[in-house]
Structure formats: C-alpha cells, structure tokens
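One chain of protein is taken out of this complex; the other chains stay put.
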Amino acid sequence: MAWTREQMAARAARELQDGYYVNLGVGIPTMVANLIPEGMRVMLHSENGMLGMGPFPFEGEADADLINAGKQTITELPQTSYFQSSDSFAMIRGGHINLSILGGMQVAENGDLANWMVPGKMIKGMGGAMDLVAGVPRVVVVMEHNEKGGAAKFKRQCSLPLTGTGVVDLLITDLAVFEIDRGGKGAVLVELAPGVSVDEVRARTEANFRVADVLARAT
Amino acid sequence: MAWTREQMAARAARELQDGYYVNLGVGIPTMVANLIPEGMRVMLHSENGMLGMGPFPFEGEADADLINAGKQTITELPQTSYFQSSDSFAMIRGGHINLSILGGMQVAENGDLANWMVPGKMIKGMGGAMDLVAGVPRVVVVMEHNEKGGAAKFKRQCSLPLTGTGVVDLLITDLAVFEIDRGGKGAVLVELAPGVSVDEVRARTEANFRVADVLARAT
Amino acid sequence: MKTKIYADAKSALAGVVADGMTIMSGGFGLCGVPEDLIQALKTSGVRDLTVIGNNVGCDGHGMWHVLANNQIRKVLASYVGENKILESRYMNGEIEIEFNPQGTLAERIRAGGAGIPAFYTRTGYGTKVAEGKETRQFNGQWYVMETGLVADVSFVKAWKADEEGNLVYRKTARNFNPMMATAGRLVIAEVEQLVNIGEIPPDQVHTPGIYVDRIFVASNYVKHIERLTTRPRPAAEQGSGIAAAAGAEV
Partner (left out) sequence: MKTKIYADAKSALAGVVADGMTIMSGGFGLCGVPEDLIQALKTSGVRDLTVIGNNVGCDGHGMWHVLANNQIRKVLASYVGENKILESRYMNGEIEIEFNPQGTLAERIRAGGAGIPAFYTRTGYGTKVAEGKETRQFNGQWYVMETGLVADVSFVKAWKADEEGNLVYRKTARNFNPMMATAGRLVIAEVEQLVNIGEIPPDQVHTPGIYVDRIFVASNYVKHIERLTTRPRPAAEQGSGIAAAAGAEV
C-alpha cells in the first residue's frame, strides 16, 4: 500500500535533525513544518528573506508585509530575522542551510533533478529552486513515483530541462526511498512503503538502482 | 608664495558640491572636513563602515566603538548610518561616493597614483586606498609639489609601486593645481599659488603639462 | 541645500524616465511593491522598457499594469506565474523574458550596485540557464559566470525614510528593495512614513541615504495579499511554535 501524501511528509520529516536550518518547498514539503518532533529545534528559512517562519496567522491577523516564498501570509517567531534577497541566497549558495526538501517532476539516478519547466507549456520560472539545489548540502526530493499516465519519474536521465545536475541526495516517493550518490555511484533503494515489493518498484522505475542489504520496511 | 597646508585644504574644499558624499584621506584631506561651506550638505564617509561622520568627541566622551578609518575617535550625527565593511566598499567600488580626496607620494601625467609603498621600506599595506581610487568617480590628490630633497613628485611615470592606474582627476600641490585626463589626454595647469610662476612650476615638475588658456591665480 | 523629498510619485518620476530605459522595481509577489511609482510609470506612457524584478506583478496588480499598457519589451525575472497577459504575450513572441534563478538575480543586482561586473555561481550549472554563458572549474566544482546588473532607474518600496534618505524596510517587504536601491543610476523610494532625522537609529538603517535620490510618501493604498492563508483561532489558543501548514487559503 503506497504512502499517502501525509506519510511521505512524515518520512521526509525523519530527515530533520536538532539545530537544523531547513528550507521547505511548496506542496508536500510544506507539510513537514507541522511534523517537527517535540524538543527538536528546527528553524525554517523562507528564501524571500526570513529565518524562523512561524505558523499561519489567525483569521483577521494576516500582515501583507509578511509572506513566505509561496506568497502565503505567515507569522514571525520571537527569534525570527529578516534580510534582503541577496543575503537570503548568500545563505543558500554558501551552504549554510542544512536541508532542502522540495518537489520534483523527474529525478535521475545520478541525482539530476527536473522540476521547473515542461517544453511547450508556459514557463513560469524557476524561482529559487536552482539556487536551493545548487547550494544546500543535503537535498531531499519528495514526489509521486509515477506520472498520472504511469510513466516513470525516477529515470536513467531526465527528459525534462534540468533544475540542477547531481544535486539530489534522497528521493522519497509514495512507494519507496532511495539514497542517491551525487558522485555518480548510483542509487540505492533503502526503504519500501508497506506492502510494496522490490519487484513492483523495479517495474515502475526507469532508473537503475541497487537494493540495500538491510531494507527498511515502513509500518 | 606657496600655499600652506591649510590653503591646500581650502583649495580642495572648493571641489565640494551640495549633496556630495565624500571620503577624506588622512593628513591635509582630513582638514577639508572643517571647511565645508555654510548651507552645503556634505556627508562624510569613513570606509570602516560609516556614513555621516561627526566631529571629534568632547574630552571624556570618546567611544571605543566609534572610530574613523584613521582609527581616531569620532562622533555620529543624527543622520549617520553604520554598515559592515563589505557594504562600505560596495559603496566605494560601485561608484556611489562622489569625491575622494587623498594624499599621494607620486602622481603621473596620465593620472597614475603611487601612495602606498616604498621598496626597501616596511610595507604597512594599502588599506582602502586602492579601492577608493578605483571606485570613486572623482579623485583629488593633495600633496607637496616636491620631496624634501627637491625631487619632483608629479612625474611622467611613477617610479614607486602604483596604487591605481589612470585614477587621478585633479592634483593640488603647494604650488599649483592640475586637471588630469584619465583617458590619457594629458595634464593641464589650471591654477597657481600666489607669486608662483609657470616657469617655477615647470622647473619643479617632471610631468608634461599644458597651461590652461585662462589660468586662475589664487589670492 | 538640495532636498530629496517630493510630493508624490508623479513629481518624483518627472523628467526621469524615457523610452527604452531599464527599470528595476522591488517586491516579491505583491509584498514590498512600489505601487504608486508603478501607476506613475503607467501614466508616463514611456515604452520599450526593460523591467528587472523578481516577478512582473500578477493579474491586476503591480507591474502587470505597465505590462498590460504595452510599455514593456523585455523582462528579467525569476517567476512570472499568475499573469495571463504576460503569458500570452510571451507565447506570441511579443515580449522577451530572461529567466534568472532568484538568487542569481538577487546577486546580479547586488553585484551591479557594488561595482562587480561578473561573478561565478554553482546555480544553474548544467541547465538551460548556463547556455551561452562561460563555465569554469574552481576547486574541482563547476560554476557559471553571471554578470552584474544596473538600471537607469530603480523603484524602491520602504517602510520609513528620513530626509537624508536612510531607509528601513518592514518584515519580508524588504526582499529585492535594498539591492535595487544600490543598482539604479537614479533611485526613487516610495515610503509609508517620512520621519525626522534622528528617528532611525544609525545601527538600524537598512539602506543608507547615499543610495536614495528621491523620496515621497506613498498614497494611502491598501496593500494587496496574493494568498491570504490563515488558521482558525482555537478556543484555547495553542501554537505549535513552528509553522502550522494546516491553514486554509482564503
């Protein structure tokens, strides 16, 4: 039984560590904000210029001057800091954010990521995604294992235009979790969703991958 | 009769304009701070990270956290701003300071400046001088016309290691004032100290220069 | 003494813009956008503009007005979604868009203001963004060379200004505004409050006055929100302490 979106977010939340500074993309990654374990200090970075994102405001308390990178109204915390965009991306590019969790359209077995444009469709732009994958030392991609039509999204090579080359460290899908070596040593299947077999993952994946000696099995 | 140090500073002060942001070097240039005409708004920049330098503190009121680039204790004004060194030199390098007035050891007729080291002597370092002459759009050098031994300091080519190439716009000495073309079109004598003749200047100068059609004569 | 204070956006923009100019305009989404200046730019009628900004407004808001008025020839931005006119003009080849990664755009503007003609970044290496650009290895890593950006005029939105032009921004409305204030040949600040000299503590100035040529107080417009997202107020208040993503988009 494949993981739900909530379960994928919960799996991604297991990548958090005490003291981490983390950037979360839109969609499933945003849900990780609600899953920070009790007693763990995690500071959320918003690339439009904020460290220490708080929860959404209560009804009637939204402040137009306080939004996240997804343009949603949010709140600040007592330890929040604001800064200009160039400083925000200096943080990202300089490798100071510990972890970036973001969505993907395609991931390749060498860690290439495509998540910003589909040829022929309107290009909205990459926003901060290229900076995040190039600058953050640990990048976790959370995406559905297959397209709606069934096509594999974890591929030998991305067919869509790239967001970054050799940038993904961990891929979490609704079926499985893969560790990917940025240096090109390949992908390793390390964890399976409940009731999902290695054979099913192989059948629904284009990328080459090895299977870890000890394979975690989520319950 | 050659200009005194005070008169050289007064001549340099005539380069100020209302609304200017100005960086003053140590020595005679520092004296320009006291010669800002009434009613003219001039903001003084200190490259260690301050815009809007105030006067020296009253006795007993010096603050160790408030110094200028010459490491002297100073004061702030109500409109002062502080910033980090990289932002201070972004201001300089980006051409935002209108005028830099600084001392020199040698100036060449093409605007080259040497003012930071003498081979064989201990090198103290260039501090911010290379950044100032490279970044500020108008650079005025104030220096004695000759060395103590009589050697010319305004030269065809500098013999000392350079601070910058083609960077001086105006040279003020105790004898005369020269406009220098950064593009290499040569130097023009535009002003003489009282009682100083063009011949005397020629005799005491190695650089080639033309004499302006209308030569100002300071009183 | 010259003053930097102007009565309104129209007078602050008088004699400043011309056809074919490059204009930087601050803001991220609808946050920290100099709305009066954008309206004045529309009214000015100048054309063939190159506009540099993170976005180009969105339907009915911000720089969209100037776009809808056919004044923009080229855009440098990182994200241009939620903008139907831009989409159709771009698909029809009527407008040029140069997509920049957000951090590269921010750094290019910072570099332009800081007198740095070019720098290297890992961002975009091996992607379309690097096509036609110089790439180079440092310490075994590949980087892309990106160039500094300057504008003829920069539009900046700040919270407070004093007469010297010192600016303070508020929360995430800071975004691209401070860099743009450094990278315009002429910089106009649209502010919510003009305060007396001395009311902005020198340690708390975000943009020193040296960067600001003209200042005016914005008209009393309502700040727009693109995605109003809230959470219900609980009977007994309980905060997670960290972002609660379970809010509803309104």
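Letters A, B and C name the chains as they come in the text, with residue numbers starting at 1 for each one.
By our rule, contacts are C-beta pairs under 8 Å (C-beta built on N, C-alpha and C of every residue); 3 or more make two chains touch, one makes a residue touch a chain.
This structure is a prediction, so every number in the text was calculated from the model and none was measured.
Residue in contact with the omitted chain (choice from A:A13, A:V32, A:A69 or A:M91): A:M91. For the options A:G60, A:P78 or A:P119, the residue in contact with the chain missing from this view is A:P78. The omitted chain makes contact with subunit B at the following residues, 30-31, 33-34, 36, 42, 44, 46-50, 53-68, 70-74, 76-77, 82-86, 88-90, 92-93, 112, 117, 122-131, 134-135, 161-166. Annotation for subunit A: contacts to the undisplayed chain at residues 18-19, 21, 39-41, 43, 45, 51-52, 76, 78-83, 89-97, 135. In the full complex, subunit C touches the hidden chain at residues 107, 111, 114-122, 138-139, 141, 143, 147, 168-171, 174, 202-204.
Methods note: only the chains that are shown with their structure count from here on.
Using the mean of the Cα atoms as each chain's centre, the chain most removed from subunit C is B. Averaging Cα coordinates per chain places subunit B and subunit C 37 Å apart. Between the CA-based centres of subunit A and subunit C the separation comes to 27 Å, rounded to the whole angstrom.
The centroid of the Cα atoms in subunit A and the matching centroid in subunit B are 55 Å apart. Each of the following residues of subunit C touches two or more other chains: 110.
For subunit B, the set of residues touching two or more other chains is empty.
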